[in-house]
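Let me begin by presenting the structure, written as structure tokens, before commenting on it.
One protein chain is absent from this view; the other protein chains keep their places.
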């Protein structure tokens, strides 16, 4: 895959870890956010996989690249296959038009990064 | 339920029908949009129900009230139960914070409108 | 046309006037904004009509109802015909997907309010 | 003040209470959100008043009407005077342009509702 | 021009092509989107040039960098001159404030990239 695309994804992952550690120590708001996040994505009435697919759609429509990276990885770990993720991306495109197709390009890079494009 | 909430939802439904008819006749862009919409929410690798739940999450996070009305109704018609919809709303809140909780209030009104709150 | 749609548009117009008067007296930021607005929509390299059509597209894509009311009225006053405005709305839909089609419904009401739908 | 503006604000307040009660019982995500909210607006390195003014600016720039109602009321309760709130609104306008001036109109209604416009 | 700005634009172009090919094969939603896009920007009641200028304004106000690159290039190909594009950018700034001026910087880089800054 494109080296600069790979590098960008690796930077997102590195920065997320560093900042998570920083804000966990220094922000009580962030700490409560983390608890909210844990609850939002736990198995419940909906399985975690469904929730991660919802988050992929939202990330697409709001163009949050780091969110796409995180939730696509989580969805893959929950057993989501490439076609399912592409259809979640499709819902995101329907809900955001042209800018959604731009975000979908980064999502494609993430799928490639995690070996989910043949 | 609150009469003004009921009236607001009924107006959304009425206006959607009128505008759908108007733009279907007068905008070729809208016509292509409608085709995109049909494809985005058909059963595929993901069932329609999952796609509607994704759209609920996006509607929440982007505060599209008419979208919430439509996709919550579609999800109900696909068999989604109240707890599943509330968890999709929860993902939307995690992805949008305080403004998401405001959108969630309108979603609650929709659940009540369709008789899904006991 | 629908009485509640008419009433909503009339309220937007009334509130705009009242708030314009209030902030013009009480906010130096608003005063500078007004100057920026005058410059943005004056005839220049592009005619005012083209600029109003751009603003219609932005209002659609960002779902600013009052902006739609204002800029559609301005475009009509500059000689824009209904088909031109519908195509500007079409660009807005392409750039925002489903939520753009929701905003387009309000735009249709405005066209009707100003007598531009036969 | 305009009766329909007053009614809209009263509906926002009524719906917030009802939904807060509903989601507190039915959504663990919402419960964690509420904890995050409490922490975000407590006195700390910054006084609560400063934090409410920040939230007013964000509400303006993202056009969250219920957020404006809530945070303007909180700011008033913390001792913020009208001129301070108008300047927070001014920052919001600088950060969002025309749509921010539309949101500012609703903020003006809230100031009037709480008796802060002479 | 700044080498990293040039590189960023070249990456946008490369990734757009790759992703267009990928999603055209793998997503029926994307295929319908492409049809909608074709219709949105064809000559009609408004010439293509006017539609591209509308899209530039939307791209500015929503900070879609790839959209700016695409629509500025299209506008240039339709005969838009630099002053016209700068005025479309001006409408975008009026509709989005400070963040719009940030997006305008990238738009300036695109104008330079295509040789439209003397």
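As written, the chain order gives the labels A, B, C, D and E, with residue 1 at the start of each chain.
In this section, a residue touches a chain if its C-beta (ideal position, glycine included) is under 8 Å from a C-beta of that chain, and two chains touch if they have at least 3 such contacts.
Every value quoted in this text rests on a predicted model; they were computed, and no experiment measured them.
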{"item": "Omitted chain's touching partners, listed by label", "value": "A, B, C, D, E"}
{"item": "From D:28, D:51 or D:105, residue that would touch the chain that is not displayed", "value": "D:51"}
{"item": "Chain A residues touching the omitted chain (full complex)", "value": "11, 14-16, 18-19, 22-23, 26-30, 33, 36-37, 55, 62, 64-67"}
{"item": "Positions on chain E contacted by the hidden chain, ascending", "value": "2, 4-5, 63, 83, 86-87, 89-91, 93-94, 97-99, 101-102, 104-105, 108-109, 117"}
{"item": "Contact set of chain C toward the excluded chain (per top definition)", "value": "28-29, 31-33, 35-36, 39-40"}
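To be clear about the criterion, only the chains that are shown with their structure count from here on.
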{"item": "Neighbouring chains common to chain C and chain D, by label", "value": "A, B, E"}
{"item": "Centroid distance [mean C-alpha coordinates] between chain C and chain B, Å", "value": "26"}
{"item": "Per-residue overlap in chain C, given as positions that touch at least 2 other chains", "value": "36-37, 55, 61-62, 64, 67, 83, 86-87, 90-91, 93-99"}
{"item": "Topology of the chain contact graph, where touching chains are joined (line, ring, star, complete, other)", "value": "complete"}
